[in-house]
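As you look at this complex, bear in mind that one protein chain is not there, while each of the others sits in place.
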Amino acid sequence: MSEHKEHNHPQEKVGVYVCHCGSNIAGTINCGEVSEWAKDNPHVEVSRDYEFMCASTGQELIEKDIQEKGLTRVVVASCSPHMHEKTFREATERGGLNPFLFEMANIREHGSWATNDKKAATQKAKALVNAAIDRVVHHQPLEKIPVEINPSTMVVGGGIAGITAALDLADAGHHVYLVEREGTIGGHMAQIDKTFPTLDCSACILTPKMVEAGQHDNITLLSYSEVEQVDGYIGNFQVKVRKKARCVVEEDCTSCGICEEKCPVQVIDEGYGAGLGHRKAIYRAFPQAVPGYPVLDKENCIYFQTGKCRACEKFCPTHAIDFDQEDEILNVDVGNIILATGYELFDARKIPQYGYGRLENVFSSLEFERMINASGPTGGHVVLRDGKTEPESVAIIHCVGSRDKNYNEYCSKVCCMYSLKFAHLVHEHIPGAEVYNYYIDMRTPGKGYEEFYNRLLKEGTHFVRGKVASISEADYLPGEEGKLIIQSENTLLGKQQRKPVDMVILSAGMDPQPDAEEIGQLFKAGCGNDGFFSERHPKLAPVATMTDGIFIAGACQGPKDIPESVAQGGAAASAVAKLIGQGTVMMEPIRASVREEECSGCRICNTMCPYNAIEFDEEKEVSRVITALCQGCGTCVAACPSGVIDGAHFTNTQVLSEINGILWDVQTEHEKATA
Amino acid sequence: MKFSYYPGCSLERNARSYHQSTMAIAEPLGLEFDEVEDWNCCGATEYFAINKIPAYALVSRNLALAAGQNGSRELVAPCSACYINLKKTDHALAESPELRSKIDQALEAGDLAYQPGSLNVQHLLETIVKEVGYEAVEEQVTKPLYNLRVAPYYGCMVPRPSAMESFDDPEHPMSMDKLFETLGAIVVDFPLKAQCCGGHMTQISEETALEMIRRLLKNADDYGADMIATVCPMCQLNMDAYQDAVNQHFGTDYNIPVVYFTQLIGLAFGISPKELGFGSELISADAALAKVTEEPPKEKRRRRVKKNAGLPMPVMPEEG
Amino acid sequence: MTEQFEPVIVGFLCNWCSYRAADLAGTSRIKYAPNMRPIRVMCSGRVDPQFVLSALRNGADGVLIAGCHPGECHYVNGNIKALRRFTLMKDTLEQWGIEDDRVQLLWASASEGAKLAEAVNRMTEEVRALGPLRWSEKVLTGNGAAQPAVKEA
Partner (left out) sequence: MTENGKPKLAMYWASSCGGCEISVLNIHENILAVDEIFDLAFFPCIADFKVSDVEGYPDNYIDVCLFNGAIRNSENEHMAQLLRQKSKVMVAYGACSHVGSIPALSNLTSREATLKKVFLDNPSLDNPHEVLPQTSVHTPEGELTLPEFYHTVKKLDQVVDVDYYLPGCPPEPPQIWAVLQVVAGALTQGDPLPPAGSVVGAGNSAVCDECDRVKHEKAIDRFYRPYEIQPDPEQCLLEQGIMCMGLATRSGCGALCPTVGMGCRGCYGPPAGVEDQGAKMLSAVASVIAAGDETMEEDELETLIQEAVDTIADPSGTFYRFSMSHSILQRVKDANGKGAA
C-alpha cells in the first residue's frame, strides 16, 4: 500500500517448539493448545510441544526437523533467553541453520510462573509465541565477531583476594598489573593479629604472599596508585592509572627507615593503625610493607606546611627524597580486569546508643585488632583507653550494624567468628578476665568453626543471647560506678539484664567501600541494593559481572572470610586464564551499522555513543560505526532521524514485526493485512 | 512565620512559666502564634490508656478546630504529651478508615470535620530548631549563659513518638544540646537524657516513680549539671516537685533546679527572669543562674599528642 | 462484554535490568497481572518512539518502558536518553488525547523483581480504569461515507 513498507513477507518455514518444562510451564499454560494454535500462522511449517526442550532429545527434535522438513527458522517457547538461548542456538546450528535464525519466547519466567490464571497465561503465551514467529522471519544470518584477548590483566586492590588472583595469573605465565591505592599491599588482613579458627598469625601467612607478589617478574606492582579512567571492552581495555607522588624515588630507596625515624611529626594513624596507633608524616604502614618505600603525607609534613624541616631529606643515605615529585599518569592496556577492592568496617558511630567515640572504653574491632597485635601501639597488651589499666571484665557485642533494618539488613558472616577469637585472646592475655559475648545467633558455618566455638565455651566465656539495647555510664545499682553498663535482653532467661563491665568491643559488620558506586560506574560493574558489586549470577557466576572481561573477587562482592576471599581470587584468576587460553573470544554480533549512502551527515548519532564507536567522516560528511567498539545498545539506532542506522538482530523491522505479532488478539483485520 | 498554637492545660496552671517564656521569646524568634480557639484538653497520658475511641475523638476536636481556623498548616504544641496525642491521632485517622468513620460521626455532632494529614503537628523544640534554625537563635543572643552547666532532658515521647518518624535521633537526641551550645552554655551530655521520667507512674505506684526520678537526678548530678532543662511540663513536675520525696526516700540531698528550655533561651536573649516565669519552680534556680559569668570559660589549648596520654579516641564526625 | 475489560500493555524491557527483574519475579513465583507482554531490547535507549506509537496503533491499551536506574545502565547512559525521549513524548502524546497513565517509564534493577511486579499491577489497574484505547476501532473509524465512483457511463 504505502510506499515505505518495503519489507515484504518472505515466505519462511518456521519450526515452533512449545516446552512443558515438566510442570513449570505445563502446570499453568496449555502447551498443546498453544502449539496447535501456532500452526495456523502462515509461516509455521511444524509446531510441536515437548516435555523438556533443553534435554538432548528435545534439541534433537529441532535438528531433525531442520534437516527433514527444511526449516529456515526456529522458535522455542520455554524459559528466559538468559537460561537456554545458547543451548538452542547451538542446536539450531547443529541442524545446519545459522544460530541467529532462532528466537525464544519466554513463557515460563514471564508467563507460567508469574500468574495462576491459566486462561490468561495461555493467551499471553500465544502472544509471545506469535511475536517470536513474526520477528524470526525477519532475522538475518549473523556471524559472531572474534576479539583478540590481550594476555595481560589488571588486578585492582592488593588485599588477600587481589594478591591471590595476581599470583595465580603470574604463576600461569601471564603479566599482571596489581594496582593498590594505599602505600602497601596487604589490605585489611594485614591489620589483623590472629585469624580464626586456627589462630594463625595473620602476618605470618600473609607477608610471604606479599613478598612473592612484590618480587614476581610477571607482576608490575603499582602501589599508591588509583585507576582514573577505563575505556574499551573485553580483551582490549585501555586503563588510565594515576601513580600518586609519594615524594620518594623508588629506584634509590633501600627501605632502611631512617627517614621515618628522623621525622619529627607524629600523627594519629587513621588508616592502618585504625585510629589507635600513631605514625610519622613519612611512613610505612607496618614494617613488612610491600613495597617497602615510605609515603610522604603532604597534609601533615612540616615542609609542605611551612617550607622548613626537610629532616628526611637530610638523613636519607641514598638521597631518595624528592619533594617536587609529580603524580604520574600511566596508560595501561589489559585484556581483563579483576576488582578486589575489599570492604570498609561498619562505622559504629552511626549507633549513638553504643557510645563509640563518646565513651572512652568502647573500642571498635579493628582498634582491638591493632591493640592485641604485638607490633601494635600497646605491644599486644589489652588495656583500657588510659593505656595502662587491664580490664577485669570485657563485653564483646556481635552484629553491630548488621541484621538491623536501621543499618545493614544482611549478616556479615565473619563477626561471630572474630568475636569468638577476641574472647579467646582476652582470656589468653588476661587469664582472670570475665568475658561476655552478646550474640543473636551464633553463626559458625566454616570448617573447624563450631569446634572453635565449643573451645570458647570450655574456656568459660559467658555467652548472652540478646541484642544489646544500650551501653552507658549511667549507673543505677551499687557496683555499677565507673563501669560501662550493658543493657540487654537475655532471651534464654527471658528477662532484661544489666551487666557492668570495664571494656566493650564492638564487632561491627562489613560495609561496601564508600566509593563503591563510583568505582562500579568506572568499571561498568553495577552495585546491588546492599552496595556491594553485583555478580553476574549469584550461584553460577559469582566472580563474573554483567560486563564481559570485568571480574570481582573478595569482600567487594559481599561480606566473606579469608578462605572465601582466597577462593574467589583463585576463581577470578582461572576465569581470566580461560579467556587468555582461548586467545580470542567470540562476541555477540549485535552491532549498529550506518547505510552511508543515505546518511545526511546530521550528526545526531555522534553524541549517542558512550564508547566513542561513532566517528564522523569530515570529507564525505557522513557518520560511521566502528564495529569493534560498538556494544550493540541501539541508542543511536533509535535516535537516527532518517532511520539509516540499523542494529543487527534488533532491527527496526524485527521489533516492529514483534510488536504486531504480540498484539495478535487486539489487532483489527485491517492492521493484520497491512502488517 | 505564622503557626497555630495549642498550649494545653498544663501551660495554664503548673507550667505557667513554660507558656510565659514561650510567648516572651516568640517575637525575637519571628514566631507568630495564633491560639486554637476553644481548644479542649488532649487527654495527656491517661485517657488513651482508659478508652481509645473517646480519647481520639477528644483530640480530633482540637485538630478540626485548628484546621478549621485555616491559619497556618503547622500546629505547634509545647507540651510533649499534647504533641504526641495530636500527632498520634492524625496518624491513626489516616491509617484506619473504621476509626476515621467513628470519629467523623463524633465531630459531626459538633458540626466539625477533619481531613487527616491536613496539619503538620510539631513540638515547639522542633519548630525552633528546624523552622527558625540555630543561626537565627544565635543572632538574638545578647547575654550568653557562659559557665552555666545545663543538662538537656528530652524525656521519652519527643524522641520516640511511637510509630512515627522523630525529628531527632530516637536513642541519642542532640537538637537541644546544640541549642544550648548556641546560647553559650556548657552542655552536659548525660546518658539518661532520653529515658522516661515516670509520667503518671507517680499516681499509680509512687515508689517506682521515685526510683526512675532518682536515676535521672543521680545521672545529672554525676555529670555536674547545675540545672536540668526540659521540654515537657510533666517531666518538669516529676523531677521538680518530687525531688525532696526522692531525697527523703533514698537519703540523698539533690538540689537541682528543673526549668524549661524556653526560659533559658529567654535569659540568653536578655529577657528578665521574672518575665520568663522564674521563681515558680519549687527548687529555686537562682543559685544556678548566679553562676552565669560575663566572659566565656578559658578555651582549653588543644595540645598536640601528649606523652603517655593513653590511646587516642576516635574523632566524632561534627568535631572532626 | 460480561467479564471486566482486561487491558493489553506492551512492555519494552531492557536486557540487563528490567528484563532480568521480570525473570527474577518469575523465579521467585511472584504472581502479578499477566496483562503486560514483554519485548526484549538491549537497552531502554533502543526504544524508538515509533515502537510506542506502533504498539498503540495496533491495539495496545498501554505501553511500559523499563530500564536500569540512572547511573546503573549497562551502556552507561542509554537510560538517560530514554528519559529525555520519554519526557518529550509525554508532552506530545498529551496533545493526542492519550491519557498520562497509558505510557509509563520505570527504573527497575535486576534485583527488583518485586518492584517490577508491583509496578505492572498498578499500571494494569490504572489502564483498566481508563478503559480500552483500541486506536483503529475507536479513533480511526466513522470518518463519513464517500459516494461510490460512478460506473462506466
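By written order: A, B and C. Residues from 1 in each chain.
Following the convention adopted for this analysis, contacts are C-beta pairs under 8 Å (C-beta built on N, C-alpha and C of every residue); 3 or more make two chains touch, one makes a residue touch a chain.
Just so it is clear, the structure is predicted and the values come from calculations on it, not from any experiment.
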Contact partners of the omitted chain among those displayed are A, C
Among the options C:73, C:103 or C:119, the absent chain makes contact with C:73
Contacts from chain A to the absent chain lie at residues 1-4, 521, 595, 597-604, 606-608, 621, 635, 638-644, 652, 656
Interface residues of chain C toward the undisplayed chain are 48-50, 52-54, 56-57, 69-71, 73, 76-77, 79-81, 83-85, 87-89, 91-92, 94-98, 107, 133, 135, 138-140, 142-150, 152-153
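Simple rule for what comes next: only the chains that are shown with their structure count from here on.
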Quick note, more Cb pairs in contact for A-B or A-C? It is A-C
Separation of the C-alpha centres, chain B versus chain C, in whole Å, is 53
Averaging C-alpha coordinates per chain, one finds the centres of chain A and chain B separated by a number of Å equal to 48
CA centroids of chain A and chain C: separation to the nearest Å works out as 33
Chain C touches at least 2 other chains through residues none
Flagged in chain B as touching 2+ other chains are none
Touching chain A in the complex, chain B uses residues 169, 171-172, 189-192, 195, 215, 218-219, 222, 305, 308-317
Contacts from chain A onto chain B in the complex sit at residues 266-268, 275-276, 278, 349, 351-353, 356-358, 360, 364, 367, 371, 377-378, 383-388, 470, 472-476
Note: in the complex, chain C contacts chain A through residues 6, 8, 10, 16, 19-20, 22-23, 25-27, 29-35, 37-43, 45-51, 54-55, 57-61, 68, 71-72, 74-78, 81, 85, 109-112, 117, 134, 136-137
